[in-house]
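All protein chains of the complex are present and in place, except for one that has been dropped.
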Amino acid sequence: MTAFRRCLAGALLFLFLSFGCIQDASALPAFARKYGLRCSACHLAWPVLNDFGMRFRDNGYQLMNEKDAPIWQNNGYWPVTFRITPNWHRESSNKVQVDTAAGAGAGEVQVTSHGYDISGLDFHTGGTLEKNLSFYVLPSSDSTGAFHFETVMGRLDNLFGSTWLNVKLGKFELDNMISEKRILTISNNGGFYQLYHFVPVGDTNVFGQMGDNQLGMEWMGHSFNDHTRVSAALVSSNDGQVGLPNGNSYSGFFTASQAFDAGGLGLQRIGGYAFIGEAPTNTLSLTAPTGEVTATGVPIVSTTPVPGSGFGNKSFSREGFFGLFYVKKFDFDVFYQHGSDDAYFGSATVAGTPLPTGARNPTWNGAFIESHYTWNPQLIFIQRSEWVRMSQQALPTNPSNLGNIDAYTFGYRWYPIMTSRAGFAWHNEYSWVRQRGTSPVTATDLSSSSLMLGFDFDF
Amino acid sequence: MRTRMLSLFVAVAVLALCTASPAQMTQYDEDQRWNTESHIGSLTGHATGAKVTYRRFCVGCHGVIGDGEGENAQWLDPKPRNFTLGQFKCRSTPTGTLPTDEDLYNTIGRGIVNSNMPAWFPLTNQERADLVAYVKHFSSKWTTEKAGQPIEIPAEPEITAERVKAGEGLFKKLECWKCHGVEGRANGPSADTLTDDQNRPIRPFNFHDGSRFKCGTTDQDLFKIFMTGLDGTPMPSFADNVKPEEAWELVMYLRTLQPANPLNTKEKIIAKQLGLKPINPYAAPPAQPESK
Partner (left out) sequence: MNVGSNQEKDPMTSRFKLTGIMSALLLVSVAALYSARGASAAGEGKITGTIKLDGTPPHMKPIDMSKEPSCQQIHAAHPVTLENVVVGANGGLQNVVVYISEGLSAGAAGQVPSETPTWDQKGCQYIPHVLALDVNQHFKVVNSDQTSHNIHPTPNPAGTNHEWNKSQPPGAPPFDVTWTAPEVAVPVKCNIHPWMHGYMAVVKGPSAVSDNNGAFTVNDVPPGNYTVTAWQEVYGTQTAKVTVAAGKPVTADFTFKAK
């Protein structure tokens, strides 16, 4: 804890920036243009939403003023926003596997690199097709310009005139109250929540990822003032991969939250969630010649999984609670998770084959607390501390702290302009992550850090 | 100390006397009113408490000095409210008087349908109360006069066929159809030439297509609209010529003009039972015993 305090003290005195992975949902100046509102109306500090913006989103990107349908816009209005972040960043990892004199891949060295770089591009388009019919499409590219579809969804809003009946279909972010797609930190190490992606070391469950956009259907309901929110989503257990690659398994994501008006302090919200489902541990495979031959003329074959043939489903779960607390200019997000994967996942065993001796369901507890200080709508300070602690390892031979994570991030964003047309943030961030026992050669602690300074802008 | 206060007092008195001059609001004027307060129920709002809130949410349309000339105003129709005029549409007070703090609080929370004014009720009650005080501080009218006296709204009587028919008679006699049209479609003979107080074109409310009014959705809101008028628009107050009990009859008739989906009110059911047709405004009244 002392080290953490030192880190925190350092954060308060010394703020750096670093740039990293692409962040998705952001301020949509397309919405600002449509309604004539500034970014600060819906966003505490874009991209993170405030309560007014959250209600706007939950209504299906509608203000419910009878002017939401696209016919009310000038026919030149096109609901598109793009976001990109050119930056300078410094990445450092203390144990990277390299060739040494001792042998190929025998060594671990610290590798540090820094320089100017760019992020990927997000092309957001979203809004209404008609009153109470909304959509969102987000082609997103990495920094080389290779595109994929991050979000593609259509939503029926306020069915039968009720705010409790909204149905979404497509590829979308799970209804995380603390949205990773709207995270205020965007560096390589700080641009995501560990707990939204955490899998124990050696675990083959890549499907239980709360932070990845999933393919499925979601029912969502909220009270008129959006203080009460519930949702239930049924998603395919393929972690958002298109083309039905993994077979026929499903997961469910459930969440509910309640907000309380604390007068002068602001709105406080608490809630809980559960992500439970099953996913395949095995697929059928096909061994076929590649058409090439070895030096001696023997045909080379390769064994590939047959797409869509996943089987041997085993279950997993992630559950916990969260809270969003506002105290005037401060706000705190608190998140807790208890996670559990089936022993077959944890020990990388396919179903139907015997488990290794002593294999158990790996379980863990994790939490993060993220705090913001919004000096004014154009300056926000961010700090986050996150911990993951394994409570039960999959294999008895694993060290008890294998895979435990400590992650600290701090930074600030300054928005020199605040208009209804475009957004610009001078982004500064430092993040540091350490995971126990995962260095590639010696299986000792692996830590890496990111420092980033960038222009995060959208139009 | 005393002399300074006295000179300030004289300065304010002199300023108050000079209000007849068409001066623009200046920073000095605005600075005199930072201590504006609002009172809504048990809430007390302070203008100073809303500085950041106004900047975050309101300034893009209503402008830094509250004159309705924010950066987005040029593309908005209807235009954002100019708070420096001290004139508001949605009130519970008679025409030509200031609204109560509660009227402003409700407008902020409810928004204004068919306009770009959002419903701000996700803001906390205290934030909205502070914003009411902030809205008031833009106009000197609140320092020189009190809000109007809210009009009397008697309890709503039972909806009956007689009242609906009486309301139909009122609709014809008060000639609402001249602007709103005989079916309430906003296509009356005077509808096309209507202009607001700044001579900008404006449309009357379309009862046939519209389920929500600018100033609310309830029967009480509808009652207040035509008994106080929407100041700044062509919609006048009918309070001089309609008794409060009669006003409820007109409310019931107006509900029959509104769309069945989503409203489907009792009035619409009665209208169907009565076989109510659009009024014929030019029909002569039934023949009188003595000839004209």
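Read from first to last, the chains carry the letters A and B; within each, the first residue is number 1.
In this text, contacts are C-beta pairs under 8 Å (C-beta built on N, C-alpha and C of every residue); 3 or more make two chains touch, one makes a residue touch a chain.
This structure is a prediction, so every number in the text was calculated from the model and none was measured.
Here the chain not displayed is in touch, across the complete complex, with B. Contact with the chain that does not appear here is found for just one residue of B:Pro234, B:Pro259 or B:Pro278, B:Pro234.
Summary of contacts with the chain left out: across B:Gln32, B:Thr95 or B:Thr160, the touching residue is B:Thr95.
Where subunit B meets the missing chain, the touching residues are 1-3, 6-7, 9-10, 13-14, 17, 19-24, 82, 84-87, 95-97, 141, 144-145, 173-175, 178-179, 189-190, 193-195, 197, 229-241.
FYI, only the chains that are shown with their structure count from here on.
Residues 52, 55-57, 59-61, 70-73, 75-76, 111-126, 210, 212, 262 of subunit B are the ones that touch subunit A when the two sit in their complex. Those residues of subunit A lying in contact with subunit B across their complex are 35-38, 40-41, 51-52, 54-55, 63-67, 74, 161, 225-226, 261-264, 266-267, 376-377, 419-420.
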